[in-house]
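Only one protein chain is missing from this complex, and each of the others stays in its spot.
Chain naming follows the written order as A, B and C, and within any one chain the residues start at number 1.
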Amino acid sequence: MNWESWSAFWDMGGRGFFVWGSYGALLIAVVAELLSLRSARKAAIRSLHDDHETL
Amino acid sequence: MYCGYCVGLGGLQGARGFVNPCSSLRLEALAAERGGKAVFTDVSVNVEARTLLRVLGPNGAGKTTLLRILAGLGAPSAGSVQWRAPDDSERSPNEAAMFAGHANAMNEALTVAENLSYAAALAGIDCTPMNLRRALTQLGVEKLINRRFGSLSQGQRKRASLARLLLRAQAGERAWLLDEPFVALDTDTQAQLAALIGEELAAGAIVVLTSHQAVAINAPKMQELML
Amino acid sequence: MARTEQQSNDKFAGRWFWRYAAPAAFYPLAGKIEKIGWVLAVVLAAIGLYMGFFVAPTDATQGEVYRVIFIHVPAAWMTMVIYLAMAFWAGTGLVLGTRLSFMMSHALAPTGAIMAVVALWTGSLWGRPTWGTYWVWDARITSTLILFFLYVGYMALSAAFDDKKKGDRASALIALVGAINVPIIYFSVKWWTTLHQGSSVRPGSSSMATTMLWAMLIMTFAFWAYCVAAAMHRLRTQIIEREAGAAWLDGATK
Partner (left out) sequence: MSLRAATGAVFRREMQLFARRKSDWANPIVFFLIVCSLFPFAVGSESEKLKLIGIGVIFVGALLASMLSLPRLFEEDARDGSLELMLASSEPLAVLILARITALSLGLGAALTVATPVFALFYALPFDVAGMLALSVALAVPTLLLIGAIAAALLVSARGGAILTAVLVLPLTIPTLIFGAGAALRVLNGQSPVAELALQGAFLLLALALCPLAAAAALKISTD
C-alpha cells in the first residue's frame, strides 16, 4: 500500500494541487461532455417528434 | 461603323470556318437537391435546335438550380444532361451554352471591354475586337466600350453585361441559358432582348429561359417545362 | 445522393461495409458498440486508477506528481488518434460519398478537442513541479495545441454552412488538409525548438516500473473505450437529426 492515511493520499507528497488539479479537470471535462451528449440527444428526439406532430 | 482594322480581323475570323451550332439538349430523369432536400425530381425533356424552352414554376421550384446544372455549374443528384452537336457528338456545357444569371458577372473596376474579353476567354470564345464592338453595337452601348463598369448606370450595366451573350463569332453558335433576363430592364431593352433571342433562335440556337414576365418572343419552336 | 447511395448499396450488396454504410443499418450496431464502450471504460478506468494510485510505486525522481501521466499520456494519444480517424472518415466520405462517413467525422471531433484540452491542461500541471514552468514550447505540446486549433477550425467550418451537405464536404476537405499538415508542423516545431532552446528541457524518459506502465496501458484502453462510446452516442444523435422523417426512426427512438 502506498498511502499511510487518506490525508497522505490527498496530499500526494505535497503535489496534491497538481495531481488533483489534473484529475479534477478530466472529471469536469468528462462530465461536461456527457451532459452535452445527453442534452443534444434529448433535443434531437424532441424535434423529431415535434416534426411528426406538425405533419 | 467599324474601324478599318476591326474589319480586317473580322475577315480573318470569317475565313476560319463555320462553327456548328448546338443542335440538341436532352435531360433524362434529372433530379436536384439542396441541403439534402429534393428540389425537383425526374425531369426529362428533349430540346431540338431553334427551340425556346421556357422553364416555369413557383418560387423555390428549382428553376435557377436547373439552369445552373445545364450550365455545368452544379451537379444533379441523379439523371443526366447531354448537349449534342449536329454530328451527334457530345459537348461540354461550357462549349455548348452560355449562362447569364442574376448578377452581371462584371467587375466594377475594369472597363466593359476588359470584362467582356475576360468572359470570352474563359468561355473558350476567340473574341476579336470586332466581335466585341459588334456585340455592344447590337445593344446600343458601343460608346461605353472603354468606360469602367462601375461608372455606368443600372440600365447601361444590364446592356453591357448582356453583350457577353453576343460575343460568339456567329449567331446561333451557342445555346443561351437565361435566368430571369427581363428583370430590371426598361421596356425598350426588354423588347430589344426579346428580338435578340428571336434572332438567335432563328440562327439555330437553343434558348432556355426562366421568366416571370410575359415578354413576347418570336420563336420558331416553343416548349414549356413546368417544375 | 440518397438515390446514388441506394444504387451503390445494391451494387455492393452482401459486403458488410456497404450494408452498414446505411445509417438505418448502423444505428442499432452503434448502440451496441456504445454500451460495450461505456462498460469497458468504467471497468478499465477503475482498474487503471486503482493500479495507478495504489499499486504503482512513487517515482524516484518525480515523486507523486508523475501520477498525472496516467491520464495525460492517454489523452495526448487519443487526441492524435482521433484526428487521424476523423481525417480517415472525412476522406472516405469525400471519395465514396457515404453520409455515414461524414457523420462519423463530426461525431469524433468534439471528443478529440476535449482530449486535446485535457492533454494540455494536465501536461502543464505536470510541467510546473517537474520543469518549473506551466508551459514549454516543446514540439509535442505545441503540436497538441495546433491540433486543438485544427479541431476548432473543423467544427467551426462545418457549423458555418446552412446547407449541411456542403458543411460536410467542406469540413472534410479541411480535415484532410490538416492531416497532411500535422506532420509538417510537428517536424517544423521540433526543428524550431532545437534551434531556440536546445535540449535543456525534455519530457522525462526515465525507465518506468512495470506496474506504472501497466496502469498507463490500462488507462489508455479506458480512454479508447470512452472515446468510442462518446463518438457512437454522438453519431446516433446525428442519425436521429438527419434522418428525421424516415420511418424506421420512429420505432428506434421510442
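Convention: contacts are C-beta pairs under 8 Å (C-beta built on N, C-alpha and C of every residue); 3 or more make two chains touch, one makes a residue touch a chain.
Model, not experiment: these values are computed from the prediction.
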{"item": "Chain not shown, its touching partners among those shown", "value": "B, C"}
{"item": "Omitted-chain contact residue, chosen from B:45, B:73 or B:215", "value": "B:73"}
{"item": "Residue, one of C:55, C:96 or C:157, that touches the chain absent here", "value": "C:157"}
{"item": "Residue of B:23, B:104 or B:210 in touch with the missing chain, whole complex considered", "value": "B:104"}
{"item": "Chain C residues touching the omitted chain (full complex)", "value": "146, 149-150, 152-153, 156-157, 160-162, 166, 169-170, 173-174, 176-178, 180-181, 184-185, 188-189, 191-192, 195"}
{"item": "Touch list for chain B against the chain that is not drawn", "value": "71-75, 92-95, 99, 101-110, 114-115, 117-119, 121-124, 126"}
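The rule we apply is simple: only the chains that are shown with their structure count from here on.
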{"item": "Between the pairs B-C and A-C, the one where more C-beta pairs touch", "value": "A-C"}
{"item": "Centroid spacing, where centroids are CA-atom means, of chain B and chain C in whole angstrom", "value": "50"}
{"item": "Centroid spacing, where centroids are CA-atom means, of chain A and chain C in whole angstrom", "value": "17"}
{"item": "Touching two or more other chains - residue numbers and ranges from chain A", "value": "none"}
{"item": "Touching two or more other chains - residue numbers and ranges from chain C", "value": "none"}
{"item": "Chain C partner contacts - residues on chain A that touch it in the complex", "value": "1-3, 9, 12-15, 17-19, 21-23, 25-26, 29-30, 33-34, 36-37, 40-41, 44-45, 47-48, 51-52"}
{"item": "Chain A-facing residues of chain C, complex", "value": "53-58, 63-65, 67-68, 71-72, 75, 110-111, 114, 117-118, 121-122, 125-126, 128-129, 226, 230, 233-234, 236-238, 240-241, 244-245, 249-250, 253"}
{"item": "Chain C contact footprint on chain B (complex, rising order)", "value": "31, 33-36, 77-78"}
